[in-house]
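To start, the structure under review is shown below, and the notes come after it.
As you look at this complex, bear in mind that one protein chain is not there, while each of the others sits in place.
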Amino acid sequence: MKKKALSLLLSMVVVASTVACGSSARTDSGSGDAAATESGDEGVKEFTAFFAVPGSEINDDNEVQELIAEKTGVKVKETWLTGQTAEEAVGTLIAGGEYPDFIDGGDGMMQLYEAGALVPLDDYIDSYPNIKAYYTEQEWDSLRQEDGHIYWMNQFQNIKGEDTTCTHNDEAFWIQTRVLEWAGYPEVKTMDQYFDLIESYNEANPTMEDGTENIPYTILCDDWRYFCLENAPEFLDGYPNDGSVIVDPEELKVIDYNTTDTAVAYFKKLNEEYQKGIVDPESFTQTYDEYIAKLSTGRVLGMIDQWWDFAYTAGDAIKSAGLDDQGCMYVPLPITISEDVHNQWHNSGGVLNVSSGLGITTSCEDVEGALQFIDDLLGQEIHNLRFWGVEGVDYEVDEDGVFYRTEEERTNAADTAYKASHICSYSYFPQWCGTSDDGINANMPSDQPQEYYDSLADSVKECLAAYGAQTYVDMLGTNEAPGPWYPMYSYSNNLTTSTDAGVAWNLMGEVKHEYLPKVVMADDFDAAWAEYMEAYNACNPQDFIDAMQTELERRVAEAAKFEE
Amino acid sequence: MDTANTKIYQSSPSMQKSKEDSYKAVAVTKKKKKASAGDMAFTICNTIFMILFVVITLYPVLNTLAISFNDGTDALRGGIYLIPRKFTLKNYATVMQKDNLVTGAYITVLRTVIGTFLSLITNAILAYIVSRKEFIFRRQLSLFWVITMYVNGGLIPTFLLYKNLHLTNSFWVYVVPGMISAFNMLVIRTYMNGISESLTEAAQLDGAGYTTIFTKVISPLCKPVYATIALFVAVYQWNSWFDAMLYNRMSDQYTTLQYELMKLLSSVTNQGTSAEAMKNAQGAVTPTSVRAAATILTMLPIICIYPFLQNYFVAGLTLGGVKE
Partner (left out) sequence: MKTKIDLNTIKKQKTLLIWGAIITIYGFIFYYLPLAGWLMAFQDYKPKNGILHSTFIGMAKFTRLFSDVSFLKVIRNTLAMGVINLVATFVMAIVFAILLNEVRNVFGKRVVQTISYLPHFLSWIIVTGILHDALSGTGIVNEFLMNFGFIKQNIDFFAHTQYFWPIVAFANVWKETGWNAIIYLAAITSIDPALYEAASIDGAGRWGKIRHVTLPGIKPTIIILLLMNVGNVLNAGFEIQYLLGNGLVQSVSQTIDIYVLKWGISQSDYAIGTAAGIFKSVVSIILIVIANQIAKKSGEERLF
């Protein structure tokens, strides 16, 4: 009896595994072809897309997605990066040789190009007016790869009409409004003034209202976020965020900001402040989560960071705890190394990061349809649907035609559940900033001045007013867009260790990660700095600088072709 | 009688005499009547150790439980230990909103059941084969499997293989590739080796073949180790998400619970980087609080299932004796 039962069981296993292969083969072909085919009844084409960044998936029956599908006849199923790095995800896609129709491989874009996974777009562009208009001829040209073709278009920070940016989304020295208020809203322009202010405030008010001790200054150093410690010297010297190097716009020369006098002065200052107990001793060991938790309590008076890195987590926590009434919200300050240096923390104009973007893969069976969809998404009506939502539901229009949101709509727009079931911005497809075709409204709600101002806390409004500013951007002043080479990080991002420059770039990052905290914490700054420089020079930074110089010259030469 | 074990014990009295004279004296005077002073001390120390162990183990888990029921932004201010300060179910609501959660749960249960079943049978068969001392390829087969524990071809070749076997975009990629594992096989084999040979010899004399010996003699004795391995495999299957992401990314119908939770976590964590999306967000849920809720939710089923498996261990206690 039992013997029979067992042999039955065992044969089941064998059968099961053979059936397994058979049936999986069937489902495989079934689901694989579902992409880019007409799904019959509604006549809506379905495409698939993968973006190698973490993102939020929306529900299958998302309302705005359905609306867009009605208007364009296309629906895109988006998937996002989970638990892998972009390169790993792209690597597995390449290994399998099967791709979604649309793809943004992030830092893995170059790999996709090298694997021959992308469709060249240049032959198609002319037939799609909205796509064609998305970039200037020169910008399109800068997207060409070595073989002369264009394979992807970057989706972001492209300005149409007038630049109405209100948020300073980028890096700055931030300070709580209570510190400025206490000091009577003084002009703070240099690093020394900044730290003096924080010191004297902390001496006068060592604790918050509830008795919690203040943390005068903290530095985030967690993994790639260590830019909060590392790249300030480029800004202090009055240069824009080229990311990995400074570019001297007059001489067109690449400068290494790690070894400048300003860099020494900056780290020496941090070292002094560390010895005085102004710099948070946990700076170099805190994780990102811990840093956000710290900021959320309102204890931290100031820090360097990028707005997006803390504002939507810590900033909102401060607001919902009512700490903004105590002046715990942050505003940016136009800090440089000395008063005669003009700051460039904020630049106007778009940024074209040529190192990545949205591409169409060789697995896509309907390239024209896919491009038509991108073209449709850039049309104003659908663009408004993507970013503002449905009129009367997500936003209102006043008699002058200006869009605004009610308090409830503002809350909805931030609600995760509401967003998943209702809003569909196709956020990794090309999009416009600046003003819309009607000439009145901004393409993005966050760029709509009144809408932006209404959402600010009173303490921040008061602070801005004291400096005669309306927005965060006014606090810093804005600058012309830098030269055609900008941003240089779009080149260093794509460096790999197959070149000497790439190896140097990697080693430099590692050395800085280890030694910069040591330098700040050292009892003997000069000795620690010397030790750091020795390790730094052992990485052959010149290899990297030379490669950047070559790229700079190449970009300038490319741009010159369009001058005439 | 279990000869192997008896031998071990028989060899020890001499050691005991030489090394534990003083101790033995105490034991002899008190005999078995009541626990000796030494035994009492042992019991007390042991109890203290266990209590300490439980506290250290349990505290962080209870802390996570408290945070999962606490308002997210409030939790960021710290100071939450065992009781939520600002009670909310929002964290759980956020987790529950997930679209594919039901499909994921269904697939996860299915892969846990089928995967555990297949794994247990195949590993037991393999262990049985290599535990037969007379089997001619015993050593070679063992070595063949031991090597697999320490080498692998890497992500991309493995991916290509699965693709060519049509395992990608299918359910079977969860249960077939990892079915036999050298580690599990060795654990079972070791246990089987401990079973007295007299039992199999007796069965052989009665004319039983290899299959009968496996099903009627060895397997009933192996219940404790089978239960252990089943638990190992079940937990592995339950917690897996990497394979779902790698091989079934585009097939929503084969998504797993853990993968859906992972997606949820990374989207919560990442909301900070998408400026538009988080504008004016009211806080309330944070990555930490949602993570806590997701942790508790994933642990729950295992905690519910485990006591049933533990019953098998208790059964194993009586079986282990090998009385016949």
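Think of it as A and B in the order they're written, each chain with its own count starting at 1.
The criterion applied here is as follows: a contact is a pair of C-beta atoms (placed from the backbone, for glycine too) under 8 Å apart; a residue touches a chain by one contact, two chains touch by 3 or more.
Because the structure is a prediction, the values reported are computed rather than measured.
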item: Selected residue (touches chain absent from view) among B:T168, B:T228 or B:T255; value: B:T228
item: Missing-partner contacts on chain B, residue numbers; value: 1-2, 5-6, 8-9, 12-13, 15-16, 20, 23-24, 26-28, 31-32, 36, 38-39, 42-43, 46-47, 49-50, 53-54, 56-58, 60-61, 63-64, 78, 122, 125-126, 129, 132-137, 139, 141-154, 156-158, 160-161, 165, 176-177, 179-180, 183, 186-187, 190-191, 193-194, 209-211, 224-225, 227-228, 231-232, 235, 239, 288, 291-292, 295, 298-299, 302-303, 306-307, 310, 313, 316-317, 319-322
item: Missing-partner contacts on chain A, residue numbers; value: 14, 85, 87-88, 91, 94-95, 108, 110-111, 114-116, 221-222, 226, 281-282, 284-285, 287, 289-290, 496-498, 502, 506, 510, 513-514, 516-518, 521
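Here, only the chains that are shown with their structure count from here on.
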item: Whole-Å separation of chain centres (CA-atom averages), chain A against chain B; value: 40
item: Contact footprint of chain A on chain B as seen in their complex; value: 73-74, 76-78, 93-94, 97, 99, 118, 121-122, 125, 155-156, 159-160, 163, 165-173, 176, 211-212, 214-216, 241-242, 245-246, 249-251, 253, 259, 262-263, 266-288
item: Chain A to chain B touching residues, read off their complex; value: 2-3, 5-7, 9-10, 13, 16-17, 20-21, 23-25, 27-28, 31-32, 35, 48, 50, 53-57, 59-60, 79-84, 88, 91-92, 95-98, 100, 167, 169, 289, 292-293, 296-297, 308-314, 316-317, 319-321, 387, 410-411, 413-417, 419-420, 425, 427, 444-446, 455
